[in-house]
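A single protein chain has been omitted; all remaining protein chains appear in their positions.
Just so it is clear, A, B and C label the chains in written order, and each chain counts residues from 1 on its own.
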Amino acid sequence: MTDGAVLHIEVAGIGFQNPVLTASGTCGYGLDMAELIDLNRLGGVCTKGLSARPMRGNAPWRIVETHGGMLNAIGLQNIGARAFIEDKLPRLRRYNTRIIPNVFGYTVDEYIEAVRILEDGDGIHGYELNISCPNVKAGGESFANDAHQAAEVTEAVKNATRRPVMVKLSPNVTDIAAIARAVESAGADALSLVNTAVGMSIDVETRRPRLANITGGLSGPAIKPIAVRCVFQVARAVKIPLVGIGGIATTEDALEFIIAGASAVQVGTASFYDPQAAMKIVDGLEAYCLRKGLDSIRDLVGAVRLDQDL
Amino acid sequence: MTDGAVLHIEVAGIGFQNPVLTASGTCGYGLDMAELIDLNRLGGVCTKGLSARPMRGNAPWRIVETHGGMLNAIGLQNIGARAFIEDKLPRLRRYNTRIIPNVFGYTVDEYIEAVRILEDGDGIHGYELNISCPNVKAGGESFANDAHQAAEVTEAVKNATRRPVMVKLSPNVTDIAAIARAVESAGADALSLVNTAVGMSIDVETRRPRLANITGGLSGPAIKPIAVRCVFQVARAVKIPLVGIGGIATTEDALEFIIAGASAVQVGTASFYDPQAAMKIVDGLEAYCLRKGLDSIRDLVGAVRLDQDL
Amino acid sequence: MRRFNFRAYRVPGTNFPAAELDYGLLADRLRGDRLLIDAIAIVERNQLNQSASGRRYGELRLKMTNRVEVRPGQFAMLKPHADFEPLLRRAMAYYRCEDLADGLRVEFIYQILGRGTQSLSRLRPGDMVDLLGPLGNTYDTQPARGRRALLVAGGVGSAALYMLAENLRSEGVETRLFIGGASAGDLPGVDRFEELLGAENVICATIDGTRGTEGFVTEPLQDHLRSIEARGPIIYACGPDPMLHRVAQIAEKSETTTQLSLESPMACGFGICVGCAVAIKSDCPEGFVYGKVCTDGPVFRSEDLYWAE
Partner (left out) sequence: MRRFNFRAYRVPGTNFPAAELDYGLLADRLRGDRLLIDAIAIVERNQLNQSASGRRYGELRLKMTNRVEVRPGQFAMLKPHADFEPLLRRAMAYYRCEDLADGLRVEFIYQILGRGTQSLSRLRPGDMVDLLGPLGNTYDTQPARGRRALLVAGGVGSAALYMLAENLRSEGVETRLFIGGASAGDLPGVDRFEELLGAENVICATIDGTRGTEGFVTEPLQDHLRSIEARGPIIYACGPDPMLHRVAQIAEKSETTTQLSLESPMACGFGICVGCAVAIKSDCPEGFVYGKVCTDGPVFRSEDLYWAE
């Protein structure tokens, strides 16, 4: 089965054979996922978050299932940017899919450092910046929570690479549109949204937090309505393309995000319980376009019908 | 079955026979609920949001079920403060439970006006301020999203009544602890948290938002982890008592909030699909205290065990 | 005085399957003058059918250990017991009820559409179902006395009309059913209606023409109204919104009293969520206020409804 041109879409200057990517932290470095799905049929892969140096990650327990979702506090365990381009990238490049390393740091310099290392890697199509990390130099608040800091790290990374840069927004903010505008002004080529919502779970028998890290990130279908709303709001605030993330498990879910304003989507938690989810969505989107007589999925992006103007 | 003193708790100077209340907007004016549960066994009732004048509410559709939760955009339809004290309160007062009208407005003056009307009502034990409404005089941003505005409306209402005032916080903010501190400084007697998270759902066949209001409030088990986290964070930021809300459907859920720092809880969405939920939680909390050998549920408030200090 | 009854249920606080709950009554209360119960019913039968048009239906028969009076047009909120998803119960019109020595047998017909009805479709004999009911008001048969009654059903809307038809028959009212659907297999309960009313009093209309006339059910209804004399019959209708709107228009023209049974997304079914809004005419400036389908309805007089343009 080959995907028709109907699903082809360009985001941030990157041409994707279809708008379905796997989300960072939910497909390893792509290769593990290749054991269960055909990466050649996937739009793209956002890798597990990479830092300049390898990271150990948090103590267990790292995951807790909740109603309709899960909390994770992996602690950004990763093999480091260098090991990625040496051990993983050469094999990942053999697949016909777009490769988008997800990058993070705890200072602006750490972001730059990680990106500089990745610049040595061939076959990388762009970067996704995870800005939900605490900015340790600026009081430990998350970069993503402050328009100024979000813009600062975006601009710095844009200056460090000529590859497209997609910035990943957090839903844990009062005004996501304001952050989006700041990041757009700072030069971001695209935005991906949303990252996980901060949550917590307590074992009432032991009275201890279920996660060793106390709090964690909520993902999965539970957060989908919040994520769709974020995409809808941001689509009205910026001109750069959006990539929708949050609880996407079925074709309908993906369509909701696209209609709300996303040019592409990322499948996250769903891959854990349904490894074929991304593949099913690729097929399902094509079937939908066919059924609706659409020439291109592009015609659906932001095509939500409103009775009133907002 | 009478509830033992083990569940008795004081919040904001109000003595509750047990820490289980029904949440605003999910029990009508209490009387409808009385057709399915024995209000005499309930800690308290937070009424549907009341405004100075009656409100029509939004066009249908007003509710959409999501995974693990639901979106609502009722549009604060209510009979108005006057009709409440005249038509509902006299009958509601006959029950042995605490009565807490939930109050809202679109300007500070409207809050005051509603409270002034309610001051005429006998048998009201305190107010809950829903500050998640847009402040139309200050640009339409929600009172709850801004520490300054949240404090302003709190102070104004405190000056208008001698009854205890509980302020209800929104989870849709970057730093809920900061809002909590501002509201505490402004004189709030207690905080209830959280209100719904803003979400959206789109019908992919019609491409229309499923709610006539476009966006709505997400409630139910889906948001529980977010709500528990909010209670945990706010408990570390303020000294006034907290009332936990968000996806509480079982005894374990209620216990999570109490252990995280809530002195009482409110049952919301769960009453829709399990009208007995609040009653089951009252029984379940008593059974838990018995099993754990606790003299009072008070000993559990904020009793989360942490390995590290935060 | 209100009657109150609270049966022991398993206290939560354990991780054990809720399926171990004792079944039976959770609570019963008087609502106005009628008994409302929150109970766990047991599945006796759950028969699934697929029509030629591809639509799927289920006929669900439940047994309860409690007796309660159910009136035509009322509904129950249903959900497979101990299911986590979907959260909300689904409103289902009582299709038939039978008093038993030791309780009540109730039947529902549902069309399998989304998550709620899918979960109902997975029920098997012996399974438990959370049932809150009876809810809502009932058809008013008073105005039908001494006149004729026309029942208009669209698809699964027929379920809400069967007990009404029984009542009208026993009150001696001449009763005729107009029932429409996509195909012959999309006329739930039609055979039972023919048994009750006589085949000559059941007029079918199907989109594909596989039973009765081809087209919408409102066509034969209109023809019939045109063919009869002035003092018109009373119409009772239940079905999809566009059908109800059309019935209301037809009825208005022929000055016929009409009672419509509405649907609406419902979270609670007993009046506490205010989700089931329906615009009701009012002499306020805007011309309407919002009523609740679950407690003000589900049956409304056509002339009370405010139809959006």
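Methods note: contacts are C-beta pairs under 8 Å (C-beta built on N, C-alpha and C of every residue); 3 or more make two chains touch, one makes a residue touch a chain.
Keep in mind that what you see is a predicted model, and the values were worked out from it rather than measured.
Undergrad: Going by the touch rule at the top, give the shown chains the omitted chain contacts.
TA: Even though it is not drawn, that chain still touches A, C.
Undergrad: Quick one: say which of A:26, A:51 or A:135 touches the chain that got left out.
TA: Touching the chain that is not displayed is residue A:26.
Undergrad: Write down which of A:16, A:61 or A:104 is the residue touching the left-out chain.
TA: Of the candidates A:16, A:61 or A:104, A:61 is in touch with the missing chain.
Undergrad: Using the touch definition from the top, which of A:134, A:187 or A:275 touches the missing chain?
TA: Of the candidates A:134, A:187 or A:275, A:275 is in touch with the missing chain.
Undergrad: Write down which of A:5, A:136, A:287 or A:306 is the residue touching the left-out chain.
TA: A:287
Undergrad: List the residues of subunit A that touch the chain left out of this view.
TA: 1, 25-28, 32-33, 35-38, 48, 56-65, 67-70, 72, 74, 77, 220-221, 250-252, 269, 271-276, 279-281, 283-284, 287-288, 291
Undergrad: Using the document's contact rule, name the residues of subunit C that touch the chain not shown here.
TA: 15, 17, 19, 83-86, 112-115, 118, 121-122, 124
The working rule: only the chains that are shown with their structure count from here on.
Undergrad: Quick one: point me to the chain whose Cα centre is farthest from that of subunit A.
TA: C
Undergrad: Among all chains, which one's averaged Cα position is nearest the averaged Cα position of every protein chain shown?
TA: Of all chains shown, the one whose C-alpha centre lies nearest the global C-alpha mean is B.
Undergrad: With centres defined as the mean C-alpha position, give me the subunit A-subunit C separation in Å.
TA: A distance of 45 Å separates the two centres.
Undergrad: Between subunit B and subunit C, what is the separation of their C-alpha centroids in Å?
TA: Computed value for the inter-centroid distance: 34 Å.
Undergrad: What positions in subunit C touch 2 or more of the other chains?
TA: Answer for subunit C, listing residues that touch two or more other chains: 84-85.
Undergrad: Give me the residues of subunit A that touch two or more other chains.
TA: 67-68
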